[in-house]
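Left out: one protein chain. Kept in place: all the others.
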Amino acid sequence: MIEGIDITHILIVSTCMFFIGVYGFLVRRNLITILMATELILNAVSINFVVLNKFIYPDVLQGYMFSVFIIAIAAAEAAVAIAIIINVYRRYRTINVENVHDMKY
Amino acid sequence: MSFESLLLMRHELVLLLAIVLLLIAEIGTNDSQKSIISPLAIILFALHTIVGFLPLQEGSLFGGMFNTTNIVATMKNILNLGVLIILLQSWKWLNATENRVKVSEFYIVLFSTLLGMFYMISAGDFLMFYIGLEIATIPLAALAAFNRHENKSAEAGIKLLLSSALSSGILLYGISMIYGTTGSIYFAEISQSFKGFEPIQVMAMIFFFSGMAFKISLVPFHLWTADVYEGAPVSITSYLSVISKGAAAFVFMIILFTVFKLFTPVWQDMMTAIAILTMTIGNLFALRQNNLKRYLAFSSIAQAGFILLGIISGTATGMATVVYFILIYIFSNLSAFGVVSIISAYTGKDSISDLNGMYKTNPKLSLALTLALFSLAGIPPVAGFFGKFFLFTAAAEKDFYILVLIALLNTIVSLYYYLMPVKAMFINKSESPIAYFKTDKISQLGLAISIIGMVVIGFASPVYEKILSFCFGI
Amino acid sequence: MDFTYTLAIIGLPFITFLILGLLHNKLSHKLAGIIGSSSLGISFILSCITAYFYFFKYGKIDGAYQKIEAFNITWLQLTDQLHIDMGILLDPISVMMLMVVTTVSLMVHIYSTGYMHGETGFNRFFAFLSLFSFSMLGLVVATNLFQMYIFWELVGVSSFLLIGYYYEKPSAVAASKKAFITTRFADLGFLIGILLLSFYTGTFDFFELTKTNGHELAMTMPAGTSFLGLSIVSWALILIFMGGAGKSAMFPLHIWLPDAMEGPTPVSALIHAATMVVAGVYLVARLFPVYVLEAPDALTVVMWVGAFSALFAAIIACTQFDIKRVLAFSTMSQIGYMMLALGVSHYGDHEGLGFMASMFHLTTHAMFKALLFLGAGSIIHAVHSNSMLDMGGLKKYMPITFITFGIAWLAICGFPGLSGFFSKDEILAAAYHHNKVVFYIAVLVAGLTAFYMSRLFFSIFFGKTQHYHHTPHESPASMTIPLIILAIFATFAGYIPFHDLITSDGRPFEAHIDWAIAIPVTLLAFGGMALAFAFYFKPSTMPDKIAASLKGVYTTIYRKFYIDEVYLFVTQKILFNIVSQSIAWFDRHIIDATMDGFATVTNYASESIKELQSGQIQKYGFVFISGVFVFAFILIYVFVY
Partner (left out) sequence: MDILSLFVVVPILTMIGILFTKDLKGARMVSAIGMGIQLLMSFNLLFQYIAERKAGNTAEMVFTKSYVWFQSFNIHYDIGVDGIAVAMIMLTSIVVFAGVFSSWMTKELPREFFISLILLSSGVFGFFISLDMFTMFLFYELAVIPMYLLIGLWGSGNKEYSAMKLTLMLMGGSALLILGLLGIYFHSAPDGGQLTFNILEISKITIPHDTQMFFFPFLFVGFGVLGALFPFHTWSPDGHASAPTAVSMLHAGVLMKLGGYGCFRVAMFLLPDAAQEMGWLFLILTTVSVVYGAFGAIWQKDLKYINAYSSVSHCGLVIFALLMMNKTSMDGAILQMISHGLMTALFFALIGMIYGRTHTRNIFEMGGLMKVIPFISVVYVIAGLASLGLPGLSGFVAEMTIFVGSFQHADTFHRVCTILAASAIVITAVYILRVVGILLFGPVKNPEFNHLEDATWFEKVSMITLVVSIVIIGFAPLWLSEIIRDSLTPIVERLALAGN
């Protein structure tokens, strides 16, 4: 534990990460970047779990376990996502999200 | 905890076994022997379904992470039935030459998602729930992109995956807030720790709500639905629209009833608004569709709005009606998708205008589709009528009369568009209607099961009574 | 005495109707004629027997004729009190009417076998005649108001069918429609009247309604005034009279009668001269005790309507050229006379002279007017035209017709010794004692009647002989025999002692010719005849000159005071074009459009939100996130703060 840095600061950081992630999801045009933005959201959540576990409920390890699984699942998700993005690139010759809208209305 | 108590996970274990066997078969066969995969998968799954119906004890595992109750088992069985029908219906499409090589992938990935759903339904804490949810979602994106050579399929895959990543991120954030305020991720403990309407907890619940609403495709969290449904292969679309949605609705209901008991007024209000939005917007969009899959997508959004009518009451009756409705909905929607998939597998056509004059050439398929649409619209004597009527009853029991009225008005709109394909098939004239074709036996069987289910279940009151006996309210 | 057999009087024509109606393709014309006439003949004989038994054997108890219920069954139970019965009521007026109806009907049946000979619809015609006879007889013997209303409608429809007998002729169709609808409108009044009356009295039954204790009605009627200062009973009876006025072609509901002459002439004789059109008079007579004892105001209305119609029709009759129309207006005028007579009557003994006179005139009029019509039919049969301008000098061609028609003419003009003279005199006497204005109107009408009937008579049989395509010839025996028989009746009907038989309270009273009135009126009638003689016996230009000098007035009269045009305006322009058309428009363009509007709005809404589903995953995400936060803010605000 670092002096002068308490749970509030860390939670602010994670909240910021969450919103940066959301923002990134909404405005970035590159599919990969969007994927990264979602990773940011997940990481924010991971930080939350870890910090909450550490600072408030240090007796049991639920938060830690949760963040471990989040990381694992995020990896799986990224794998599938990259695979699909590659497929998108093959079909559309671009990974600009604005161009991927064959289906609408 | 004895070893036998693992039998509480019987559904999951048998399914896992099936997946492993399929994997072995995939490895152990060469290209010419791949044709045994499909029969094997279907037989394995049929066995799994039958095993599922065997009597089961209630109990929990892993310190409450995994629960098995009668209602949970019933839900799983219902999902099993649905998946079995889907497997039969996808037979023709899967055996097309371009899909030969990835048949076993289809089955393995599909079964995995089902496995995820089972865990999700049985979950006793948020971690298990989350893992189940992701297992159920991520492979589905891969399945949606199954047709590698189609733009739409790829687009569907990426849309599903990114949207679900966003939604699960938000859901997780909600869970982390709950964890932060209660110190637990176990359902039983959380519900005990809630004391009043803490803003952060309300917020957390809404985050959770939105994540689940995404899965059930409730407005305004539904926007991915239509695009994904349209782009994905028909079998996957039907899987998404009934199984994935049904499982999500089950677990959503269970968690609302157990964990968020205290917040009942909050989520009831939210649900009222969302139900109205969902039904209305789903219907309004469905009105203008010509692509059958997209049309059924919006129809399924509207149906999700109706499902909320049962959940909102928060009673055992409500839960029973929801389970019963989803059972009926699975049969009805699969009948509709069955016909659509047969048509698209044999002729490659998938728009409503292609159906013009079809009754003259393919009367049986037309009748099947008509019955299915009538059931979706809630018209007797098919089961949809009973399902909907009971949902309304459940909502009215808690005096949600205004909501019921709006839902009823929505049924009128929905009737309009459900009659459109009927009109196309029976009334419209066409220069070149879909020519007569003979459907293969497996597809016929799949369709027949769903139609029989759709017709019979409404009249079979014991089914409902049995479900009700397992259900619980707040 | 058991009068149940009287059922046969009514039943026979009905059975005939069924036989002829169902088998009309199968029966030969001759057989149909025989069946129709003979069944009516039997009815006639039974009526005679009934009349004999009733008047001379069993009808009178304690010096007064009683109402006898020969037969009665409940046909429909409405409320605990109200029920519609079907039955046969015998009392002086109903027995009298039985006689009149069967006599005229029999004559017309026989006559028609000749007149309608060779028509394709011969069997249909006889079926309808039987239907009419059945309905009319049922009306006459009705034991209660509702039975009367039922048969009232049935005579209406038989009249409709018979007027429209020549259904290929548009004018006949129009006339039948007009007749039916006009009387239907009047019947609405009748119906409402019945509803009102039965609501307050709790019965339809004539026995109960008209039962009297001395000069008081046995039944207590609601007292007090309701609307426009008249009592409820008065209103009810005025409305009932409206029905009567419609059927009897009283002003202003008379418009259908002249047009009804489009029907075959025997029909005009039977329905539109002798029987159906007097149903209104009969209705008032039937309820006479109620009118006179409880609702004198209503009776005053009857009187004025009658008097005005009599005058009004007589004036128009002077200008018409169609012989049947002249006769039609004459009928209207004479029925006005009868109404007038009822209106001036009081109750009991000599006070009830008007009632007796009215019934008397009804009988005599039936005879001579039927005769006139049948005679006219005979003429038309010979000349193939209705217009008196096409006729003249027929005396030599058609002697029997001439003589019988002449008798009828004299009878209607009130020639002393013939039937019309007696009945008219009684009416005038009754009017004289009641209301002088009405009396003078009646006298004037008597003069006018003599004039226009003579005009008719002279222009047909004398005047200029026309060139006829076929030489007119006398009609066959089947037509002339009824003429002769009716002529006999028309001559001698005046000698029936009505004051002994048919009086307002059933008790006979003394009546005699009031010479002080009879002589001047007769002289006036002679004056009218003389004037007509001067104008029409020889071809003369006088009438045209007079008509020309009174141009506006003449045209107005000739156009029947433009009443038809007024009706046409109200129905065609206002009801049909304005009300009906606008309702049809309103229904399509407002109500229906509103329903369609729901669909349009839905579609529009559907169209306008389609941008929501833009296909852009980031927009989806945006909606998702906004949804989450909007809900979060609202719900936290609502539930936490």
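Here the chain labels run A, B and C in written order, and each chain numbers its own residues starting at 1.
As a convention for this text, a residue touches a chain if its C-beta (ideal position, glycine included) is under 8 Å from a C-beta of that chain, and two chains touch if they have at least 3 such contacts.
This one's a predicted model, so the numbers in the text were calculated from it and none came from an experiment.
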Displayed chains contacted by the hidden chain, counting the whole assembly: B, C
Contact with the hidden chain (one of C:36, C:92 or C:164): C:164
Given B:20, B:101 or B:412, the one touching the chain that is not displayed: B:412
Residue among C:31, C:45 or C:78 touching the omitted chain: C:78
Options C:130, C:198 or C:378, residue touching the unrepresented chain: C:198
Of C:42, C:174 or C:605, the residue in touch with the unshown chain: C:174
Residues of chain C in contact with the chain not shown: 74-79, 82, 84, 146, 149-151, 153-154, 157, 160, 164, 167-170, 173-174, 177, 180-181, 184-185, 188, 191-192, 195-196, 198-199, 575-576, 579-581, 583-584, 587, 591-592, 594-596, 599
Sites on chain B contacted by the missing partner chain, in the whole complex: 317, 320, 374, 379-381, 385, 389-390, 392-393, 396-397, 401, 404-405, 408-409, 411-412, 415-416, 419, 422-423, 426-427, 461, 464-465, 468
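Everything that follows uses one rule, which is that only the chains that are shown with their structure count from here on.
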Pair joined by the larger number of C-beta contacts - B-C, A-B: A-B
Distance from chain C to chain A - Cα centre to Cα centre, in angstrom: 97
Residues of chain C touching at least two other chains: 610, 613, 615, 617, 621, 625
Where chain A touches two or more other chains, by residue: 22, 25, 34, 100-105
Chain C partner contacts - residues on chain A that touch it in the complex: 22, 25-27, 34, 97-98, 100-105
Of all residues in chain C, those that touch chain A in their complex: 610, 613-618, 621-622, 625
Chain B to chain C touching residues, read off their complex: 158-159, 162-163, 166-167, 170, 197-199, 202-203, 206-207, 209-210, 214, 220-221, 223-224, 226-227, 265-266, 269-270, 273, 281, 284-285, 287-288, 413, 416
